[in-house]
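The structure's right below; bear with me while I get my questions together.
And now, chain A:
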Amino acid sequence: MKIKSFHGGVHPFEGKEFTEKKKIEILPLPGTVSIPLAQHIGAPTNPIVEKGQEVKAGEKLAEANGYISVPVHASISGKVKGIEDIDHPVAGRGKAVTIVAGESEEWIDTIREDKNYFDLSVDEMRNRIREAGLAGMGGATFPTHVKLSPPPDKKIDTAILNGVECEPYLTADHRLMLEYPEDILNGFRLIMKILGVQRGIIGIENNKRDAVEVMRQYINNSNNIKIAVFPVKYPQGAEKQLIKATLNREVPSGGLPMDIGVVVQNVGTAKAVYDAVAHRRPLTHRVLTVTGSGIREPKNVLAPIGTPFQDIVDFCGGLTEKASKIIMGGPMMGISQPHLKVPVVKGTSGILILEEKESHLRPEEPCINCGRCVLVCPSHLLPTTLQMLVYNERIEEAEDLHIMDCIECGSCSYICPANRYLVQTIRHGKRQVIQARKKAS
Partner candidate 1 sequence: MEYSIFQIIILSIFVNNFVLARFLGLCPYMGVSKQLDSAIGMGMAVTFVMTIASLVTWLLYTFFLAPTYENVFYSLFNLPIQDVPDLTFLRTIVFILVIASLVQFIEMYIQKVSPTLYRALGIYLPLITTNCAILGVAVLNIDLFFIDGLPAESSFIHTIVQAFSAGLGFTLVLVLMAGIRERLEMIGIPKPLRGLPIAFIVAGLMSIAFLGFSGMNIG
Partner candidate 2 sequence: MSLITEAVKGIYKENPVFRLALGLCPVLAVSTSIINAIGMGAATTFVLLSSNTIVSLLILLFGKILSEEGQKSINKIRIPMFIVVIASFVTIVEMVMAAYFPELSESLGIFIPLIVVNCIILGRAEGFASKNPLLPSIADAIGMGIGFTLALTAIAFIRELLGSGALLGFNIMGGEFKPVLLFILPPGAFLVIGIYMGFLNWLDERKKRSS
Partner candidate 3 sequence: MSNIVRLGIVLAIVTLIAAFVLAEIYSVTKPRIEIQKKAKEREALDYVLPNAKVLEPVSKKIPIVNDEGDTLYQKEVVEYYRAYEKEDSTGLIGYAFKAEGAGYSSIIETMVGFDTWGDITRIKIISQKETPGLGALAENSEPFEGKKWSTQQFRDKSVEDLKVDKDGGEIVSITGATITSRAITNSIRTEMKDLLNRIEFSPKDQTKEN
């Protein structure tokens, strides 16, 4: 297959060597977990448990609220301590169900292997996916069943499995591919079946040759799945850039992948799809990478959703003295956290801990018009111009220059020699555009 790359992108320090050779370890049962009611894009869920109620692991805690919404489940067994506001790693604050672990671990009894799972009806598959609470694990946490139900007028011809993991430091998807290749492939086949597509492509970056080999072994006898290997470049894993590089198709500005017949799913999502359809296992745990110069023993960890970061950090030998910044996710798009009490959520791909000298934002210097931000922008925008327009509150002109097409990958801010706060300002500008649009309608 002829592989084209996309225009733009950067090559940050990779930092994967801390954890790429480390097997996924299972976190010892935490004492308490706080499971937020909102962990996906869409309406938050309605809780169906009460304070003081005993729950089993895997039991549904809250019901989906509408179509673009998925339920959440208990990740450990124990007693519901309360449903109250806590610090949320993405949303700032949000309601969560707090469970105090019981004496022993008890799981619900519906989790069973279903030998003939592949023969289920497509609707049943979607139903199981939804009931299992699946939201995309690649970061955006969009409800998976919605993505797998394209409207009839959108003909989907290709499914892409996103194993790129272009964020520096993170290795969770990498380990997943090495340790659960069969589950992932089965999940991918299910996705292809649900979408009714004949062609599946697994995209992997060139710094994960071992994963490429393993995946290749497992697909060797199916000719409708291929692997595409990409040069290491951030943000290769971003959906639009991945599609461009794989199929040389461009998602229209303001459109969705399904407009050009493609659906992209993360490898973690694929494994979760397999678990949900074949085992009726709800999404209660996820793999995350704990890494960075500020942690003593970097690891890949399988942790129950809702586990406070503190427990995970302790499991990894604790922080070093110099640790001064906690990031949920990778260094390019991750969100910094003020403390370690926040819980793991469905979209937590890693916890990155940086030292003092890496943590500070350098002061903004004058833009010298060097054009590097323009060169790296994968959306072909003019970040410095957009920033100037937002600074001068000329939002309409920013909109004309497609500020809404920014995927917030941060490449521009990364590369800027003047430390301009580009993506930061652009995000602010996007919010203003949305407000203006709301006001207009």
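One rule holds for everything that comes next: contacts are C-beta pairs under 8 Å (C-beta built on N, C-alpha and C of every residue); 3 or more make two chains touch, one makes a residue touch a chain; residues count from 1.
In picking the candidates, the idea was that all candidates are chains of the complex that A comes from, given by their letters.
The structure displayed is predicted, hence computed values, not measured ones.
Screening 1, 2 or 3 for touch with chain A: in this complex the touching candidate is 1. Considering their complex, residues 388-389, 391-392 of chain A touch candidate 1.
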